[in-house]
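A selection of the complex's chains, in situ.
Labels A and B are assigned to the chains in the order they are written; within every chain, residues are numbered from 1.
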Amino acid sequence: MVVDTSTVSPARSRALGAKLAEKGVHFLDAPCTGSKPGAEGGTLTFMVGGDEAVLERVRPYFEPFGKRIYYCGGAGLGLHAKLTQNLILSNLLQAFNEGLVLSTKAGVDPELMLDILNNSAARSAMIAFKAPFIFARDFRTNFSVKWMHKDVGVALESGGQLQVPLPLTAIAHQMFQAAVSSGLADEDFSSAIKVLEAWAGVEVKSRQPVVGS
Amino acid sequence: MVVDTSTVSPARSRALGAKLAEKGVHFLDAPCTGSKPGAEGGTLTFMVGGDEAVLERVRPYFEPFGKRIYYCGGAGLGLHAKLTQNLILSNLLQAFNEGLVLSTKAGVDPELMLDILNNSAARSAMIAFKAPFIFARDFRTNFSVKWMHKDVGVALESGGQLQVPLPLTAIAHQMFQAAVSSGLADEDFSSAIKVLEAWAGVEVKSRQPVVGS
(Lines give C-alpha, C1' and ligand atoms only; values in the text may rest on other atoms or scores of the structure.)
Protein backbone atom coordinates (compact mmCIF):
# COMPACT_ATOMS: atom_id res chain seq x y z
CA MET A 1 0.00 0.00 0.00
CA VAL A 2 1.18 3.51 -0.87
CA VAL A 3 -0.10 6.72 0.76
CA ASP A 4 1.12 9.79 -1.11
CA THR A 5 1.04 12.99 0.98
CA SER A 6 2.65 15.23 -1.65
CA THR A 7 0.71 17.90 -3.54
CA VAL A 8 0.80 16.94 -7.20
CA SER A 9 -1.62 17.06 -10.12
CA PRO A 10 -4.72 14.90 -9.51
CA ALA A 11 -4.34 13.55 -13.06
CA ARG A 12 -0.75 12.45 -12.41
CA SER A 13 -1.74 10.96 -9.06
CA ARG A 14 -4.54 8.94 -10.69
CA ALA A 15 -2.14 7.65 -13.34
CA LEU A 16 0.29 6.55 -10.62
CA GLY A 17 -2.53 4.89 -8.68
CA ALA A 18 -3.65 3.02 -11.79
CA LYS A 19 -0.13 1.68 -12.38
CA LEU A 20 0.17 0.51 -8.79
CA ALA A 21 -3.27 -1.11 -8.96
CA GLU A 22 -2.00 -3.26 -11.85
CA LYS A 23 0.57 -4.65 -9.44
CA GLY A 24 -2.04 -5.15 -6.72
CA VAL A 25 -0.84 -2.18 -4.66
CA HIS A 26 -3.44 0.04 -2.98
CA PHE A 27 -2.95 3.77 -3.36
CA LEU A 28 -4.35 6.83 -1.58
CA ASP A 29 -3.77 10.50 -2.34
CA ALA A 30 -3.54 12.17 1.04
CA PRO A 31 -2.12 15.69 0.87
CA CYS A 32 -2.04 17.62 4.11
CA THR A 33 -2.17 21.16 5.40
CA GLY A 34 -0.94 22.74 8.58
CA SER A 35 2.45 24.06 7.48
CA LYS A 36 5.54 23.65 9.64
CA PRO A 37 3.73 24.21 12.98
CA GLY A 38 1.20 21.51 12.09
CA ALA A 39 3.91 19.03 11.18
CA GLU A 40 5.78 19.66 14.43
CA GLY A 41 2.70 19.58 16.65
CA GLY A 42 0.91 16.59 15.13
CA THR A 43 -2.02 18.78 14.13
CA LEU A 44 -1.95 18.34 10.36
CA THR A 45 -5.16 17.95 8.37
CA PHE A 46 -5.29 15.21 5.73
CA MET A 47 -7.61 15.15 2.72
CA VAL A 48 -7.83 11.67 1.32
CA GLY A 49 -8.89 10.32 -2.07
CA GLY A 50 -9.17 6.68 -3.12
CA ASP A 51 -10.93 3.63 -1.73
CA GLU A 52 -12.66 4.41 1.59
CA ALA A 53 -12.12 0.87 2.92
CA VAL A 54 -8.39 1.28 2.35
CA LEU A 55 -8.44 4.56 4.26
CA GLU A 56 -10.16 2.89 7.22
CA ARG A 57 -7.39 0.26 7.39
CA VAL A 58 -4.61 2.88 7.48
CA ARG A 59 -6.40 5.53 9.53
CA PRO A 60 -4.47 4.63 12.74
CA TYR A 61 -1.20 5.47 11.01
CA PHE A 62 -2.42 9.00 10.21
CA GLU A 63 -3.42 9.80 13.75
CA PRO A 64 -0.03 10.67 15.27
CA PHE A 65 0.39 13.29 12.53
CA GLY A 66 -3.02 14.79 12.14
CA LYS A 67 -6.09 15.72 14.06
CA ARG A 68 -8.46 15.71 11.08
CA ILE A 69 -8.68 13.14 8.32
CA TYR A 70 -11.28 13.91 5.64
CA TYR A 71 -12.40 11.27 3.18
CA CYS A 72 -13.06 13.26 -0.01
CA GLY A 73 -14.11 10.55 -2.47
CA GLY A 74 -12.45 8.63 -5.30
CA ALA A 75 -8.87 8.81 -6.51
CA GLY A 76 -7.54 12.37 -6.81
CA LEU A 77 -10.26 14.03 -4.77
CA GLY A 78 -8.02 14.47 -1.73
CA LEU A 79 -5.73 16.44 -3.99
CA HIS A 80 -8.61 18.47 -5.38
CA ALA A 81 -9.70 19.45 -1.87
CA LYS A 82 -6.13 20.48 -1.03
CA LEU A 83 -5.69 22.48 -4.25
CA THR A 84 -8.94 24.35 -3.65
CA GLN A 85 -7.75 25.29 -0.19
CA ASN A 86 -4.45 26.64 -1.51
CA LEU A 87 -6.18 28.33 -4.43
CA ILE A 88 -8.29 30.28 -1.93
CA LEU A 89 -5.34 31.02 0.38
CA SER A 90 -3.19 32.30 -2.47
CA ASN A 91 -5.87 34.71 -3.68
CA LEU A 92 -6.70 35.74 -0.12
CA LEU A 93 -3.08 36.62 0.60
CA GLN A 94 -2.78 38.64 -2.60
CA ALA A 95 -6.06 40.42 -1.77
CA PHE A 96 -4.76 41.27 1.70
CA ASN A 97 -1.54 42.54 0.11
CA GLU A 98 -3.42 44.81 -2.28
CA GLY A 99 -5.75 46.07 0.43
CA LEU A 100 -3.06 46.75 3.03
CA VAL A 101 -0.61 48.39 0.63
CA LEU A 102 -3.44 50.66 -0.52
CA SER A 103 -4.70 51.58 2.96
CA THR A 104 -1.18 51.99 4.35
CA LYS A 105 -0.23 54.33 1.52
CA ALA A 106 -3.44 56.26 2.16
CA GLY A 107 -2.37 56.69 5.80
CA VAL A 108 -4.38 54.09 7.73
CA ASP A 109 -2.33 52.37 10.47
CA PRO A 110 -1.84 48.70 9.42
CA GLU A 111 -2.56 47.45 12.94
CA LEU A 112 -5.80 49.40 13.10
CA MET A 113 -6.71 48.03 9.66
CA LEU A 114 -6.06 44.48 10.88
CA ASP A 115 -8.17 45.11 13.98
CA ILE A 116 -11.03 46.28 11.73
CA LEU A 117 -10.61 43.23 9.46
CA ASN A 118 -10.47 40.85 12.41
CA ASN A 119 -13.84 42.21 13.56
CA SER A 120 -15.47 42.09 10.14
CA ALA A 121 -16.84 39.67 7.57
CA ALA A 122 -13.38 39.81 5.97
CA ARG A 123 -11.69 38.19 8.95
CA SER A 124 -9.84 35.01 8.13
CA ALA A 125 -7.67 32.59 10.05
CA MET A 126 -4.69 32.91 7.71
CA ILE A 127 -4.60 36.71 7.74
CA ALA A 128 -5.10 36.92 11.51
CA PHE A 129 -2.10 34.61 11.88
CA LYS A 130 0.19 36.02 9.16
CA ALA A 131 -0.40 39.77 9.40
CA PRO A 132 1.51 40.33 12.68
CA PHE A 133 4.56 38.62 11.15
CA ILE A 134 4.29 40.85 8.07
CA PHE A 135 3.95 43.96 10.25
CA ALA A 136 7.08 42.86 12.16
CA ARG A 137 8.81 42.23 8.80
CA ASP A 138 9.43 38.63 9.83
CA PHE A 139 9.32 36.46 6.69
CA ARG A 140 10.89 33.30 8.09
CA THR A 141 9.50 30.44 6.09
CA ASN A 142 6.60 28.25 7.13
CA PHE A 143 5.45 27.73 3.54
CA SER A 144 7.57 29.29 0.83
CA VAL A 145 6.68 31.52 -2.12
CA LYS A 146 7.98 28.89 -4.53
CA TRP A 147 5.78 26.14 -3.07
CA MET A 148 2.68 28.32 -3.18
CA HIS A 149 3.56 29.27 -6.76
CA LYS A 150 3.88 25.58 -7.62
CA ASP A 151 0.59 24.58 -5.95
CA VAL A 152 -1.33 27.38 -7.67
CA GLY A 153 0.18 26.21 -10.96
CA VAL A 154 -1.15 22.70 -10.30
CA ALA A 155 -4.61 24.14 -9.57
CA LEU A 156 -4.52 26.05 -12.88
CA GLU A 157 -3.49 22.86 -14.68
CA SER A 158 -6.50 21.10 -13.14
CA GLY A 159 -8.69 23.99 -14.25
CA GLY A 160 -7.49 23.35 -17.80
CA GLN A 161 -8.24 19.64 -17.56
CA LEU A 162 -11.70 20.22 -16.11
CA GLN A 163 -12.45 23.21 -18.37
CA VAL A 164 -12.93 25.64 -15.49
CA PRO A 165 -11.60 29.17 -16.22
CA LEU A 166 -9.79 30.63 -13.19
CA PRO A 167 -9.00 34.26 -14.03
CA LEU A 168 -8.34 35.54 -10.49
CA THR A 169 -6.13 32.57 -9.69
CA ALA A 170 -4.19 33.07 -12.94
CA ILE A 171 -3.27 36.59 -11.79
CA ALA A 172 -2.43 35.45 -8.25
CA HIS A 173 -0.11 32.88 -9.88
CA GLN A 174 1.65 35.60 -11.88
CA MET A 175 2.05 37.74 -8.76
CA PHE A 176 3.71 34.81 -6.98
CA GLN A 177 5.81 34.41 -10.15
CA ALA A 178 6.80 38.07 -9.81
CA ALA A 179 7.82 37.36 -6.21
CA VAL A 180 9.93 34.38 -7.32
CA SER A 181 11.45 36.53 -10.09
CA SER A 182 12.22 39.19 -7.46
CA GLY A 183 14.36 36.75 -5.47
CA LEU A 184 11.79 35.83 -2.82
CA ALA A 185 11.35 32.16 -3.78
CA ASP A 186 12.54 30.73 -0.47
CA GLU A 187 10.94 33.24 1.88
CA ASP A 188 7.56 32.66 3.45
CA PHE A 189 4.75 33.11 0.93
CA SER A 190 3.61 36.18 2.85
CA SER A 191 6.69 38.00 1.52
CA ALA A 192 4.90 38.31 -1.83
CA ILE A 193 3.63 41.63 -0.46
CA LYS A 194 7.08 43.08 -1.24
CA VAL A 195 6.27 43.11 -4.97
CA LEU A 196 3.42 45.55 -4.39
CA GLU A 197 5.35 47.49 -1.75
CA ALA A 198 8.22 48.08 -4.19
CA TRP A 199 5.78 49.56 -6.70
CA ALA A 200 3.87 51.64 -4.18
CA GLY A 201 6.95 52.87 -2.31
CA VAL A 202 5.54 51.97 1.10
CA GLU A 203 6.12 49.24 3.70
CA VAL A 204 3.27 47.60 5.58
CA LYS A 205 4.75 47.54 9.07
CA SER A 206 4.04 48.39 12.67
CA ARG A 207 4.25 52.03 13.60
CA GLN A 208 5.43 51.11 17.09
CA PRO A 209 9.04 50.02 17.49
CA VAL A 210 9.20 46.31 18.22
CA VAL A 211 10.64 45.70 21.68
CA GLY A 212 13.88 43.75 21.65
CA SER A 213 14.50 43.97 17.94
CA MET B 1 -22.16 69.18 11.13
CA VAL B 2 -22.43 66.54 8.41
CA VAL B 3 -21.69 62.83 8.85
CA ASP B 4 -21.58 61.00 5.52
CA THR B 5 -22.11 57.24 5.79
CA SER B 6 -22.07 56.54 2.05
CA THR B 7 -19.21 54.75 0.31
CA VAL B 8 -17.72 57.19 -2.16
CA SER B 9 -14.26 58.07 -3.38
CA PRO B 10 -12.04 59.40 -0.55
CA ALA B 11 -10.89 62.18 -2.89
CA ARG B 12 -14.47 63.27 -3.55
CA SER B 13 -15.30 63.06 0.13
CA ARG B 14 -12.32 65.25 1.02
CA ALA B 15 -13.37 67.81 -1.57
CA LEU B 16 -16.87 67.91 -0.08
CA GLY B 17 -15.44 68.25 3.43
CA ALA B 18 -13.24 71.13 2.32
CA LYS B 19 -16.23 72.98 0.84
CA LEU B 20 -18.26 72.52 4.00
CA ALA B 21 -15.32 73.67 6.13
CA GLU B 22 -15.36 76.98 4.23
CA LYS B 23 -18.88 77.46 5.54
CA GLY B 24 -17.89 76.46 9.06
CA VAL B 25 -19.57 73.05 8.84
CA HIS B 26 -17.78 70.03 10.38
CA PHE B 27 -17.62 66.90 8.23
CA LEU B 28 -16.86 63.25 8.94
CA ASP B 29 -16.62 60.36 6.48
CA ALA B 30 -18.18 57.42 8.29
CA PRO B 31 -18.96 54.50 5.99
CA CYS B 32 -20.30 51.39 7.64
CA THR B 33 -20.39 47.65 7.16
CA GLY B 34 -22.76 45.00 8.39
CA SER B 35 -25.10 44.67 5.43
CA LYS B 36 -28.85 44.44 5.87
CA PRO B 37 -28.71 42.31 9.06
CA GLY B 38 -26.36 44.83 10.69
CA ALA B 39 -28.62 47.74 9.81
CA GLU B 40 -31.69 45.98 11.19
CA GLY B 41 -30.00 44.78 14.38
CA GLY B 42 -28.07 47.91 15.29
CA THR B 43 -24.79 46.07 14.92
CA LEU B 44 -23.16 48.08 12.14
CA THR B 45 -19.46 48.91 12.23
CA PHE B 46 -18.46 52.50 11.44
CA MET B 47 -15.04 53.58 10.18
CA VAL B 48 -14.59 57.28 10.68
CA GLY B 49 -12.25 59.83 9.10
CA GLY B 50 -11.92 63.51 9.99
CA ASP B 51 -11.35 65.45 13.19
CA GLU B 52 -11.25 63.14 16.24
CA ALA B 53 -12.72 65.79 18.56
CA VAL B 54 -15.69 66.09 16.23
CA LEU B 55 -16.17 62.33 16.32
CA GLU B 56 -16.20 62.36 20.13
CA ARG B 57 -18.99 64.94 20.11
CA VAL B 58 -21.20 62.88 17.80
CA ARG B 59 -20.28 59.42 19.06
CA PRO B 60 -23.54 59.06 21.06
CA TYR B 61 -25.55 59.41 17.85
CA PHE B 62 -23.71 56.46 16.27
CA GLU B 63 -24.36 54.11 19.15
CA PRO B 64 -27.95 53.07 18.41
CA PHE B 65 -26.79 51.92 14.95
CA GLY B 66 -23.43 50.36 15.56
CA LYS B 67 -21.49 48.38 18.07
CA ARG B 68 -18.04 49.38 16.82
CA ILE B 69 -16.87 52.87 15.89
CA TYR B 70 -13.27 53.02 14.64
CA TYR B 71 -11.45 56.33 14.38
CA CYS B 72 -9.18 55.85 11.35
CA GLY B 73 -7.42 59.22 11.10
CA GLY B 74 -7.79 62.33 8.95
CA ALA B 75 -10.39 63.09 6.30
CA GLY B 76 -11.04 60.19 3.91
CA LEU B 77 -9.38 57.51 6.04
CA GLY B 78 -12.71 56.05 7.20
CA LEU B 79 -13.47 55.51 3.53
CA HIS B 80 -10.07 53.97 2.89
CA ALA B 81 -10.61 51.47 5.69
CA LYS B 82 -14.03 50.58 4.27
CA LEU B 83 -12.73 50.24 0.72
CA THR B 84 -9.93 47.95 1.85
CA GLN B 85 -12.45 45.74 3.59
CA ASN B 86 -14.62 45.46 0.48
CA LEU B 87 -11.56 45.03 -1.75
CA ILE B 88 -10.62 41.98 0.32
CA LEU B 89 -14.19 40.64 0.46
CA SER B 90 -14.65 40.96 -3.30
CA ASN B 91 -11.48 39.02 -4.07
CA LEU B 92 -12.25 36.49 -1.36
CA LEU B 93 -15.66 35.79 -2.83
CA GLN B 94 -14.25 35.39 -6.34
CA ALA B 95 -11.54 33.08 -4.97
CA PHE B 96 -14.18 30.97 -3.23
CA ASN B 97 -16.16 30.87 -6.48
CA GLU B 98 -13.16 29.66 -8.48
CA GLY B 99 -12.19 27.10 -5.84
CA LEU B 100 -15.66 25.68 -5.34
CA VAL B 101 -16.57 25.51 -9.04
CA LEU B 102 -13.29 23.66 -9.64
CA SER B 103 -13.64 21.20 -6.75
CA THR B 104 -17.35 20.62 -7.45
CA LYS B 105 -16.64 19.85 -11.10
CA ALA B 106 -13.89 17.48 -9.96
CA GLY B 107 -16.44 15.66 -7.82
CA VAL B 108 -15.85 16.93 -4.28
CA ASP B 109 -19.09 17.51 -2.33
CA PRO B 110 -19.44 21.30 -1.78
CA GLU B 111 -20.57 20.82 1.82
CA LEU B 112 -17.56 18.64 2.59
CA MET B 113 -15.34 21.25 0.93
CA LEU B 114 -16.85 23.98 3.11
CA ASP B 115 -16.36 21.83 6.21
CA ILE B 116 -12.68 21.46 5.28
CA LEU B 117 -12.34 25.20 4.64
CA ASN B 118 -14.06 26.08 7.91
CA ASN B 119 -11.47 24.00 9.74
CA SER B 120 -8.49 25.41 7.89
CA ALA B 121 -6.36 28.53 7.55
CA ALA B 122 -8.67 29.47 4.66
CA ARG B 123 -11.70 29.81 6.93
CA SER B 124 -13.32 33.22 6.81
CA ALA B 125 -16.37 34.80 8.35
CA MET B 126 -17.90 35.86 5.04
CA ILE B 127 -17.56 32.46 3.37
CA ALA B 128 -18.81 30.58 6.44
CA PHE B 129 -21.90 32.81 6.36
CA LYS B 130 -22.53 32.98 2.59
CA ALA B 131 -21.69 29.45 1.43
CA PRO B 132 -24.81 27.74 2.85
CA PHE B 133 -27.01 30.27 1.02
CA ILE B 134 -25.11 29.58 -2.22
CA PHE B 135 -25.47 25.82 -1.71
CA ALA B 136 -29.21 26.32 -1.15
CA ARG B 137 -29.28 28.52 -4.30
CA ASP B 138 -30.71 31.38 -2.24
CA PHE B 139 -29.43 34.66 -3.68
CA ARG B 140 -31.79 37.06 -1.93
CA THR B 141 -29.97 40.33 -1.60
CA ASN B 142 -28.12 41.52 1.47
CA PHE B 143 -25.53 43.40 -0.57
CA SER B 144 -26.00 43.43 -4.31
CA VAL B 145 -23.62 42.61 -7.17
CA LYS B 146 -23.96 46.15 -8.50
CA TRP B 147 -22.99 47.74 -5.17
CA MET B 148 -19.97 45.47 -4.79
CA HIS B 149 -19.01 46.28 -8.39
CA LYS B 150 -19.30 50.00 -7.60
CA ASP B 151 -17.27 49.79 -4.38
CA VAL B 152 -14.48 47.82 -6.05
CA GLY B 153 -14.46 50.45 -8.79
CA VAL B 154 -13.97 53.16 -6.15
CA ALA B 155 -11.08 51.17 -4.63
CA LEU B 156 -9.44 50.91 -8.08
CA GLU B 157 -9.89 54.66 -8.57
CA SER B 158 -8.12 55.23 -5.22
CA GLY B 159 -5.36 52.89 -6.34
CA GLY B 160 -4.89 55.13 -9.36
CA GLN B 161 -4.74 58.27 -7.24
CA LEU B 162 -2.27 56.74 -4.77
CA GLN B 163 -0.25 54.95 -7.50
CA VAL B 164 -0.87 51.48 -6.10
CA PRO B 165 -1.33 48.79 -8.80
CA LEU B 166 -4.14 46.37 -7.90
CA PRO B 167 -4.07 43.57 -10.49
CA LEU B 168 -6.10 40.96 -8.59
CA THR B 169 -8.76 43.51 -7.69
CA ALA B 170 -8.93 44.69 -11.31
CA ILE B 171 -9.87 41.15 -12.36
CA ALA B 172 -12.35 40.73 -9.51
CA HIS B 173 -13.94 43.99 -10.69
CA GLN B 174 -14.29 42.62 -14.23
CA MET B 175 -15.82 39.40 -12.93
CA PHE B 176 -18.44 41.43 -11.02
CA GLN B 177 -18.89 43.40 -14.26
CA ALA B 178 -19.50 40.08 -16.04
CA ALA B 179 -22.12 39.27 -13.40
CA VAL B 180 -23.81 42.66 -13.92
CA SER B 181 -23.66 42.11 -17.70
CA SER B 182 -25.24 38.66 -17.17
CA GLY B 183 -28.30 40.23 -15.54
CA LEU B 184 -27.35 39.61 -11.90
CA ALA B 185 -26.92 43.27 -10.86
CA ASP B 186 -29.64 43.24 -8.23
CA GLU B 187 -29.02 39.79 -6.76
CA ASP B 188 -26.81 39.26 -3.74
CA PHE B 189 -23.14 39.66 -4.62
CA SER B 190 -22.65 35.95 -3.93
CA SER B 191 -24.57 35.23 -7.15
CA ALA B 192 -21.43 36.21 -9.09
CA ILE B 193 -20.57 32.49 -8.89
CA LYS B 194 -23.11 31.93 -11.69
CA VAL B 195 -20.68 33.43 -14.24
CA LEU B 196 -18.16 30.67 -13.55
CA GLU B 197 -20.85 28.01 -13.21
CA ALA B 198 -22.20 28.86 -16.68
CA TRP B 199 -18.74 28.37 -18.17
CA ALA B 200 -17.98 25.20 -16.24
CA GLY B 201 -21.39 23.63 -16.71
CA VAL B 202 -21.81 22.79 -13.03
CA GLU B 203 -23.81 24.17 -10.08
CA VAL B 204 -22.32 24.50 -6.62
CA LYS B 205 -25.20 23.21 -4.56
CA SER B 206 -26.12 20.81 -1.80
CA ARG B 207 -26.35 17.18 -2.73
CA GLN B 208 -29.05 16.63 -0.13
CA PRO B 209 -32.53 17.88 -0.90
CA VAL B 210 -33.31 20.90 1.28
CA VAL B 211 -36.15 20.09 3.68
CA GLY B 212 -39.17 22.31 3.24
CA SER B 213 -38.03 24.03 0.07
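We adopt the following convention: contacts are C-beta pairs under 8 Å (C-beta built on N, C-alpha and C of every residue); 3 or more make two chains touch, one makes a residue touch a chain.
Since we're looking at a predicted model, the values are computed, not measured.
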{"item": "2 chains shown - copies of the sequence in the complete complex", "value": "4"}
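Rule of thumb we're sticking to: only the chains that are shown with their structure count from here on.
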{"item": "Copies subunit A and subunit B - rotation angle from C-alpha fit, nearest 5 degrees", "value": "180"}
{"item": "Centre-to-centre distance between subunit B and subunit A (centres being mean Cα positions), rounded to whole Å", "value": "24"}
{"item": "Contacting residues of subunit A [partner subunit B, same complex]", "value": "10, 33, 35, 45, 47, 68, 70, 72-74, 76-77, 80-81, 83-85, 87-92, 94-96, 98-103, 105-109, 112-113, 115-117, 119-126, 129, 155, 158-159, 162-169, 171-172, 174-175, 196, 199-201"}
